[in-house]
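Please find one structure pasted underneath; my questions will follow.
Complex shown without one protein chain; remaining protein chains in place.
Showing chain A:
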Amino acid sequence: MGKKKRGHPDLEELLARPWCYYCERDFDDLKILISHQKAKHFKCERCGRRLNTAGGKSPFTYCCLTAVDNALPNRSSLDIEIFGMEGVPEDIIQAHNQRVLTQFQQAEAERRAATGNPPPGASQGGNQLKKPKLESAEELKKRLAEHKAKMATEQTAGDSSGEVTPVGVGQTLQTASGYNQSSQFPTTQPPFNNATAPNQQFPYQQQYGGISSPYQQAPSPVYQNFSSNGQQQLPASQYTSPGLTTQQFPAATPGQAPAYGSTPPPIPFAQQQQLPARTHTPPQASSLFPPRPGNLPAAPSLPQRPSFGAPQVNPHLLQQIHHAHLPIAAGAISSTHGPILSGENALIVETVTHPLAASVDDLISGAAKEADNAAARAASAPKPEETPEEKPTKKEKSKPTKLVYSDNEISPEEKMARLPRYAFVPDRKGETALGEAITAAVS
């Protein structure tokens, strides 16, 4: 597959474009720039002559101007002799490049926001701190082994996804019993209580609610039944500072629980949830982290990222949160086919085994791919056995019936044989043969 032609230019291309010193427009090539300058900036208004440079105007004192026409306010001086790109002062070039760069980055960020593509280079997650997650080989192996054991038990026990969640580390096992956490589901929010999602979508683990009060639980369909074994697998979405507790997570997939504000929100819902163009810099995060062009935009196929109120989480925890963040989303997306947890776990293994790739980005695209694949599977599922293609034929038939011969009980021959024309009237006349040449010999 050839490289896809992109609809937007490279940074190099942008920087290489010639541009007009006087008005900062850029052009496809130098010739156009020069003709632009001649026409716009170097044209003598009185005599209509087009001069090559601004200085060229000077001799014609009777008609030349003291300043360059149509120029930006501070660029209209005749002191600098400009021809095309020649003569532009170095500092101005630098400033221009800087501006191009910023514009490019901004455009890039917008594109990412629009397309959901991950930024190039890997190591930044959505709201993630830059500090890379580093684990020693031992730790990795240990976790992998743990995970394998977990998977094995899941396999053998044939457990539901919820039961696989290890109990421990201050965490209670919850599947449907998550409904019992009355504090998590204030009855004052009827719209959110009538969600008719399957039970497994509410495995709200309230582990941290029990341990440290700052972590309110804002269970999300995306981060459902994510299991914590105390190491890395903290449910990502469940941290909000008490002051900023309203988190709504738009339903990621149909049938999932919409969202649950965990506590009566001090801040109105709408203000926080429906940030329409939640592109690359979540407002809350921006207070913590400076906006970076490469900040992860929302992928279209993924649920909206939670808007974190700056959580009072220690960095280690936060890091884990972010590490766990996207894999879960991926798992949730793939959940239409098969146990959620297993998919999620598989993806976690992936993150575990490639920590240095910091594969959050890969996971996003992986999740997107998986979603696509799932969709493709779903689309192709009804007729998996049809291998050869359907044949196009040309015979026309206007009748909108599906089966041309639709009687499933009786064959056309039987119907035909019943017709009077073909009816068999047994008459014992005996076999007769008409007189036609019959040669018997067949070699």
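Quick note on the criterion: contacts are C-beta pairs under 8 Å (C-beta built on N, C-alpha and C of every residue); 3 or more make two chains touch, one makes a residue touch a chain; residues count from 1.
Heads up, the rule we're going with is that contacts and distances are computed from a predicted model.
Asker: Identify the UniProt protein name of the omitted chain, choosing among "WD40 repeat protein poxJ", "Splicing factor subunit", "DNA damage-binding protein 1" or "Iron hydrogenase large subunit C-terminal domain-containing protein".
Answerer: Going by its UniProt entry, the chain not pictured is "WD40 repeat protein poxJ".
Asker: Looking at A:Ala95, A:Ala149 or A:Met416, which makes contact with the chain not pictured?
Answerer: Of the candidates A:Ala95, A:Ala149 or A:Met416, A:Met416 is in touch with the missing chain.
Asker: If you put the missing chain back, which residues of chain A would it touch?
Answerer: 383, 385-417, 419, 422-424, 426-427, 429, 431-434, 436-443
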